[in-house]
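For this depiction, one protein chain was excluded, whereas all remaining protein chains were kept in their positions.
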Amino acid sequence: MLQRRMLGGWPRRLAVAALAVSAGVGLATRTGAADKVVKIGITLPLTGADAEDATLIKYGALLAIEEANAKGGVAGYKIETVIYDSGTATAGQYDPAQAATNTKKLVSDPLVVANVGPQMSGEGKAMAPILSVADLATITPSSTNPDITNPAFAGQFKPKGRAIYFRTVTTDAFQGPNMANYMAAALKIKSVYVLDDSGAYGVGIADAYQRQAEKLGIKVLGRDQLNPKEADYTTILTKIKALKPDALYYGGVAQAGVKLAKQAHDVIPDMIKAGGDGVHGGSFLKGAGFPAVDGWYATTASPHLVEDPAVADWVKRFQTRFKALPDDYAITAYDGALVILDAIKRVAESGKEINRSNVRDAMQTTKLKTLQGEVSFDQNGDMLSKVVSVFQYRHDPKYPDDDIIHQQKYEGTAPEGS
Amino acid sequence: MATLLAKRARSLVAPLTERVGAVAVRRIGLALIALASLAFPLVHRNEGNIDAAANALAFATLALGLNVVVGFAGLLDLGYAAFFAIGAYAYGIFASYQVQPEWSAFWEPLQWLGLVERLSTGTAPDHVHFTVSFWLMLPVSGLIAAFFGVLFGAPTLRLKGDYLAIVTLGFGEIVPIVARNTPSLTNGAAGLNGVATPNLFGYGFGVESTPYYYLGLALIVFLIFVSARLKTSRIGRAWMAIREDEIAAEAMGIDRIRLKLLAFGVGAAFAGMTGAFYVAKLQTATPEMFQFPVSVMLLVMIVFGGIGSISGVVLGALILQLLQSWFLQDLTQWVHAFGNLTDIAFFQQVDLVQSIELIFGVILVLMMLYRREGLIPAHRSVTALSQAEQTAVPSRGGFTGALAQRSPVDLTQPLLEIRGLSKSFGGIRAVAGLDLTVMPGRIVAVIGPNGSGKTTFFNLVTGLTKPDAGRVRFAGRDVTGLASHVIVERGIARTFQNLRLFANMTVTDNALVGTHVRTATGALGAVVRPPGVRREEAEARVRAARVLGLFGNRLLPRAAHLARTLSYANRRRLEIARALVSEPTLLLLDEPTAGMNPTETLELTDQIRSLREAGITILLIEHKLGVVNEIADHVVVLDHGEKIAEGRPEEVHRNEEVLRAYLGRKIPAAAHP
Partner (left out) sequence: MSFWDVLLQQVINGVSLGAMYALLALGFTMVYGIIELINFAHFNVFMVGSFIALWLLQAMGIVGQGHPLYGLPLIGVLGVAFAVTMLASGVLGVAIERLALRPLRNVPGTAAMITTIGVSYILFNVILLGAGADSKNYANPLPPLRWPIGEATLRLREVLVWGVTLALMLGLHLFVRRTKMGKAMQATAQDQEAARMMGVDVDRVVAVAFFLGSALAGAAGLIFGLYYNYTSFIIGYTAGLRAFTAAVLGGIGNIPGAMLGGLIIGLIESLGGQFLAVRWTDVIIFSILVLVLVFRPTGLLGRAAPTKS
């Protein structure tokens, strides 16, 4: 005989509590309808293997937005952030499919007028078509794959024709080749060994570097790929040592870079070593430390900012607010958020409605002074300024070892031209 | 906790079930689900959530495919994501600008078919641009992945469970690495650019989520249909038999190699199709999307949902995937609110999004420890038996029903001829130079002390072991060294000394496995089910039921029960029934009455006798000499692998060699009972 019983005792109390909680949460999250609000999205892989770097980017963007809100918002509008995580447990790191889903969520919220992100170009490829159809602009601090803004691929990445993928970082098409130019002209190297860390960014920048080096007549003695999860690079370093190139170029980020720097200091301490913005500051400096990074060259896709006192002041503000040391991409993220805030301001000043199309148009015509210097964009969304600055790490015992301002010296601009 | 909820759910539904009937309730439930799924995008208009739902459907189809390999066939594949990658890149390569061979006359007919386009860039020679339609590539990606499924599965065929898992893990690692290192095909780590979206009669899917959602829905319905059809078919039963006991499956006539490869192929095909769908939606693919964590996640999904249960794995996949991409942020807020309510710091601060991988690891461990059958178990519980059904009085007089006759055998020629059969294991001679002739319609008992080689002898005749020397001829044809399933097909069936039933299959399914060798439905037939296949299945069921019914009410009332719930004696009977269903001409019984009490032994003895009346020749290993005396026409005595005596039972009992072998010393002939 089956008995029907109503939920009794324990389970009933739990159910009532759950209902109460959800009602409470629902009430609590209703914002005051009176404020004028505009939303900026932040889409980054905040969980998984890329989480550390992504979090610094998030902090950079948040700092700009919080500072704007503290001054009363932009043109009377309070800026809210909508943060979406594109990392999933399934992928263990950034997931392009999740990035696409997040983009669609952004797109369906009419208050979202612009976005900061993505971190990785793989996400960017999935996001771009969706952004284009919705005319929602995004500004990325670190995605450097040139394909996404390449007019040859416009049909794929911006089917509606208008640029929506803006960058505050130059693409691999410039960082790598310009460094090759610098190394040939200033360091006078005749041969090089190229390594990458098998990630999309590293492969891209190393490929671009290698192509330019070959064009310049530098002998590329070999090209290989590091596994960032591996611990031991002595095999390849021994091989490189035996080949005796003038220099070693590493395209990639800190995960493999730190181990490479430490072990290279052991095996090939006297060779010239260089990398892209993946080895500029942040986790590379902190992880490898001195003496390992001493002498390494790094590039950034901006005019030199290291000795600008505004930057030192900014670093202090960042550290105070977030208790973390910023890296290069935190700076570019901050600049990216500044671009969006400036665009919103200009749209409001022109009397037009603050919607995403108008914000996009305003972003297109940006001419803004940021931490990197003046930022404006070409018709594809890339930065007009293709300046690549070269730095070299030199130990200064007066300052803490992980101080990115003082432990490297500005060496000059990497020459353009192919 | 889950069982409590399930019981609660059932108690709520029960009155409805009583009124309307269980089947109708299920139908109504399914209809409601179908309606809700179809209406969902129209009612809930958030593109992001529809997109998340479409992705979740893709993972559900992947889980279905893994379920075929792991759940049905019992092959633990830890590198399943490789097939997902292969299907994805296959579509990606044929629907993007990635691969552009030079134009030549070869491509012209393909251009005419609309599969390729000709690209002119003015200065450079013309190139080919692949424009294969998504709808064509959907099945083709499945086929390409199936090909690799067979390719990767082939090396694993002889490996046991954990080694098989490791090899598949190896392949699962190799595929994304190869994808990354062949940038000419895949654009390497940077990922494919601009994969074309599907186009349905001029309507391009573009970046809208809703058409993909419906496409995903159609795909999952189709694959659920295919899975369900396969599960309840001859192929599904054969897979499950392999999962339960490979040796017994082979001995019942199942071609292990073909069926394992089929499982790998079908499972890979599911993943390949999903890959094409996923990449068409995302318009890009990077090698990092297909690495080991994806394979593990799919494993967690099917363990969580219920290995082997179709609705279970779909539910498990949907829950876990939607949790990650849709609900987790909200859930975190609820937990924070709960923490604020109760002022527990842990709940206030915990970030579920960060810890989701940890949570999945915990789910996997807890499920394996406490609820291995998952949310929705593959087996439904059965109703209890009535008092009448439970009692069974041993009967005398043999089988109550009639047995089907095989094709009449020539009674003048020997049925089984064995010459010089030998087998050694290392230094031990298990069978040495055995000669034996068995005439049709006889019961021949093989007796001897333990270790005399009786079971090895059976193994040699049935193909489980390959002989070192000697010949076996059955019905005039040489069967030496043939594979077991071929020998079953020829008409030799057997039972096992230590019982090799398919423990987690029902009594009916165990018996139906016996029909495998007399039926011919393949995977395609199992899914499509034309009238011929339906007829064959119905006939097989009739045959199986008839054979089960031979044992009175011992087996039939328990037809829907799992074999492992049967009593020991009933399990022996089931093994015999299973062997009988394959319509053998020669039946090898290995200690069939072991563990039975004297009354049951007499009952079975009569039943074996009636088998002989029906024309089946029996080879019987027995220790109970009373049984041997009762029914054996001819007795063969083995000792240390050699035949030391044969003849009528009375003769053998008097034989001094035999007595010495059993008892170890010379005794006067008068000791014979």
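Lettered A and B in written order, each chain numbered from 1.
Note that a residue touches a chain if its C-beta (ideal position, glycine included) is under 8 Å from a C-beta of that chain, and two chains touch if they have at least 3 such contacts.
Every value quoted in this text rests on a predicted model; they were computed, and no experiment measured them.
Participant: Pick out which of B:174, B:200 or B:538 touches the chain that's been left out of the picture.
Facilitator: B:174
Participant: Of A:142, A:168, A:283 or A:407, which sits in contact with the chain we cannot see?
Facilitator: Counting the whole complex, the residue in contact with the absent chain is A:283.
Participant: Out of B:163, B:222 or B:568, which is the one that touches the chain we can't see?
Facilitator: For the chain that is not drawn, the touching residue is B:163.
Participant: With the missing chain put back, which residues of chain A would touch it? List them for me.
Facilitator: 49, 51-52, 198, 224-227, 229-236, 238-239, 241-242, 255, 258-259, 262-263, 283, 286-287, 289
Participant: Using the touch rule from the top, list residues of chain B that touch the missing partner.
Facilitator: On the chain B side, contact with the omitted chain comes from 74, 76, 155-156, 159-163, 165-167, 170-171, 173-174, 177-178, 181, 296, 299-300, 303, 354-355, 357-358, 360-365, 368-369, 372.
Convention: only the chains that are shown with their structure count from here on.
Participant: From the mean C-alpha coordinate of chain A to that of chain B, what's the distance rounded to whole Å?
Facilitator: Chain centroid spacing, chain A to chain B, equals 48 Å.
Participant: In the complex formed with chain A, which residues of chain B make contact?
Facilitator: Interface residues on the chain B side: 8, 11-12, 14-15, 45-52, 55, 59, 180-181, 183, 188-194, 206-207, 209, 278, 281-284, 286, 288-289, 291, 293-294, 297, 321, 324-325, 329, 333-334, 337-338, 341, 353-354, 356-357, 360.
Participant: Show me the residue ranges of chain A that touch chain B in the complex, using the header's touch definition.
Facilitator: 2-5, 7, 21-22, 24-25, 28-29, 46-48, 51, 85, 88-98, 100-108, 121-122, 125-126, 129-130, 133, 145, 147, 153, 155-157, 159, 198-200, 202-204, 225
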